[in-house]
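Note that one protein chain of the assembly has been removed; the remaining protein chains are unaltered in position.
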Amino acid sequence: MERLRERLYRQLDLDAWRGEGVSPLNRVILALVLVSVACAALGTEPTLAHLRPTLSAIGLTLAAVFTVEYVARLWVKPLAPDFSGRWGWLRYALRWHALIDLAALAAVWSEALIGHDVSWAVMLRLARILRIFALTRESAVGMATRELVWAIRERGIELALAGVLGLILIMGSAVGLYLAERAVQPEVFGSIPRAMWWAVATLTTVGYGDAVPATGLGKAIAGFTMLSSIALISVPAGILAAAFSDAFQRARKAAKERGPDA
Amino acid sequence: MERLRERLYRQLDLDAWRGEGVSPLNRVILALVLVSVACAALGTEPTLAHLRPTLSAIGLTLAAVFTVEYVARLWVKPLAPDFSGRWGWLRYALRWHALIDLAALAAVWSEALIGHDVSWAVMLRLARILRIFALTRESAVGMATRELVWAIRERGIELALAGVLGLILIMGSAVGLYLAERAVQPEVFGSIPRAMWWAVATLTTVGYGDAVPATGLGKAIAGFTMLSSIALISVPAGILAAAFSDAFQRARKAAKERGPDA
Amino acid sequence: MERLRERLYRQLDLDAWRGEGVSPLNRVILALVLVSVACAALGTEPTLAHLRPTLSAIGLTLAAVFTVEYVARLWVKPLAPDFSGRWGWLRYALRWHALIDLAALAAVWSEALIGHDVSWAVMLRLARILRIFALTRESAVGMATRELVWAIRERGIELALAGVLGLILIMGSAVGLYLAERAVQPEVFGSIPRAMWWAVATLTTVGYGDAVPATGLGKAIAGFTMLSSIALISVPAGILAAAFSDAFQRARKAAKERGPDA
Partner (left out) sequence: MERLRERLYRQLDLDAWRGEGVSPLNRVILALVLVSVACAALGTEPTLAHLRPTLSAIGLTLAAVFTVEYVARLWVKPLAPDFSGRWGWLRYALRWHALIDLAALAAVWSEALIGHDVSWAVMLRLARILRIFALTRESAVGMATRELVWAIRERGIELALAGVLGLILIMGSAVGLYLAERAVQPEVFGSIPRAMWWAVATLTTVGYGDAVPATGLGKAIAGFTMLSSIALISVPAGILAAAFSDAFQRARKAAKERGPDA
């Protein structure tokens, strides 16, 4: 029994795993989480109504698997140095990613048992994907996450400034188009919020085409808006590229300096 | 009285603030500016006509708040070393960002009092958002702004060249599609300016879909246009990424060299 | 005979080529591969039915050329140090890129002889383009390929994280729009998979415009989705830019260190 617990601990706990990356068991669990999300999504499609019994069965099975996994995780956690002692499992259970696990479990069960009232359960299901991050938080994979988060945070002010510039671009374009087109196309440019919908779709280069300027002045302003979309996208991309470059170089230097000591 | 003035000065003046980033009072003011812009925008939406009295009331209140804030800023400014003396408040009031503040105030009041003739006031309202930049101009946050501005200016010639290349791409695509499609779709490709509207929408990858080539030749030229849009976007993005990377590394080196002196 | 074999070897084998880049013969072959793919593609266009005899003739000729080229490659390969000996040609023929060549040949012949049952042959034809990579695998051009592959692999975990973040963005937007719009537009937002179609088209900034939110809440969520598309694109672009920058700098340093030894 204790050997099984020890082996499960090595497999389930990302810090305890001694191989490269993520342990086989955790890979399987990650895959099952994705399967579970896919099942929940497909269950809402009316043209696949004939698949619902199958999807429900898979959902129930996965709910059972995730429950076993959750209990197993609590069972083996006291083997970790930080969670040793009698109430170690409880301290672990109260960590935020374990609580997210529990909420996700509740959502899986509620959907599997109570049925098709998915309107709130689908939102909770997303939390299950967030667990992927929760899992990586404690492992070697987590270093990459931290690097990314650091790199983004380090340039937070620059990104915020780019955001403010973007906001001014959006508002400026929206007001311009509102003034130029409100008389001709009141349906899509008849108010600033309506023009903002167009401005956001244009400046992010999505361009649905549901709102398109018709007047010459409107097209001229829209042309400048479209061209400035390049700046709106390039500036954050450039800031992030510089931030990542710095962060990765520092991480490499830190790894090199740590190397000779070991 | 003098202690209140001193405390207000520490809170209102970004240079005088000794904490991290922006002072709590200034954060509240920034939030109120955004609320004020949002109210002005929502006030133009016809389906929200029933909210207009509420929005007007918020607008009037915010006009009062911004007036008090403006007067307070003038009152405390002479405590700053650069604006000491009897006429320090006037010298401050004549700086461009203080003048923008005044113009924004005038717009808020004119809309709140004179009423729904928003056609010109909405443009002035944007100036209020620009004040966010004006505020950061004098603080630690301003360093990030200057870094960004430097990085962009330093590569100004390269960006201008990328712009000229973009202009040639736009004109070339427009002339090509004009020649290929003017006979078939005179409405959307019947002149070079019309074809330019398509070319800008395509090269910025917005792609509304209101103008789409119909002939084989037109589609072939449009295909190359779409592929060259990747270059149009990647080149400025790459220039900015390199410029930011250089500027941030220099800023870090400068901070490191300044460090040991302190 | 042996001199012809030697000269062919220098021309056909990318490692044996002593000039810059790719040998003239291989450039011709690459061009013919592209011509062959173009012919196969054009052969499916109904409005070009009158060109089919010509395209078939070109297809047959190219099939013959590629067969001769394949046999010639096997014939000269034993001149390479790694493939010397009696069965060198067979060891070469069993390498994956030679097998892809053979499969491509089979596809060319089957289409040229059996006729218009292109439904499976068009898929195999893509393999012929992959041969371009196969060719570069063994040459100086291959160094650039390896650099690119290394740079991408080295940041594999970061890119995977960006992918997971993207997945959460897609699912979150899809669930949001599904809840906001399913009552109004069941045709395009009536299930999570349908809303995912919209979410992918929006977050990649493709924006077909076949599914566009109609309600105020849907447009508000969609606005945030469109704005977060900038993050979805900028983050991988930034990671790749940093990875390429590192890899290229390392390659340059390695080349510099190797230089003085030679």
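Per-chain residue numbering starts at 1, and chain names A, B and C are given in the order in which the chains are listed.
As a convention for this text, a residue touches a chain if its C-beta (ideal position, glycine included) is under 8 Å from a C-beta of that chain, and two chains touch if they have at least 3 such contacts.
In this text the structure is predicted, and so the values were computed from the model without any measurement.
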Residue, one of C:W75, C:W109, C:F224 or C:F248, that touches the chain absent here:
C:F248
Of the residues B:L25, B:I100 or B:I192, I need the one that contacts the missing chain.
B:I192
Could I get the residues of chain B that touch the absent chain, sorted low to high?
155, 157-158, 161-162, 164, 167-168, 171-172, 174-175, 178-179, 186, 190-194, 196, 202, 205-209, 212, 219, 223, 226-227, 229-231, 233-235, 237-239, 241-243, 245-246
Which parts of chain C face the unshown chain closely enough to count as touching?
37, 40-42, 44-46, 119, 122-123, 126, 129-130, 132-133, 136, 141, 144-145, 147-148, 166, 196-197, 200-201, 204-210, 232-233, 236-237, 240-241, 243-245, 247-249, 252
Contacts from chain A to the absent chain lie at residues 205-209, 237-238, 241, 245
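To be clear about the criterion, only the chains that are shown with their structure count from here on.
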Nearest chain to the global Cα centroid?
A
Dist(centroid_CA(chain B), centroid_CA(chain C)) in Å evaluates to 40
Provide the list of chain A residues touching at least two other chains, using ranges where the numbers run on.
196, 205-209, 233, 237, 241, 243, 245
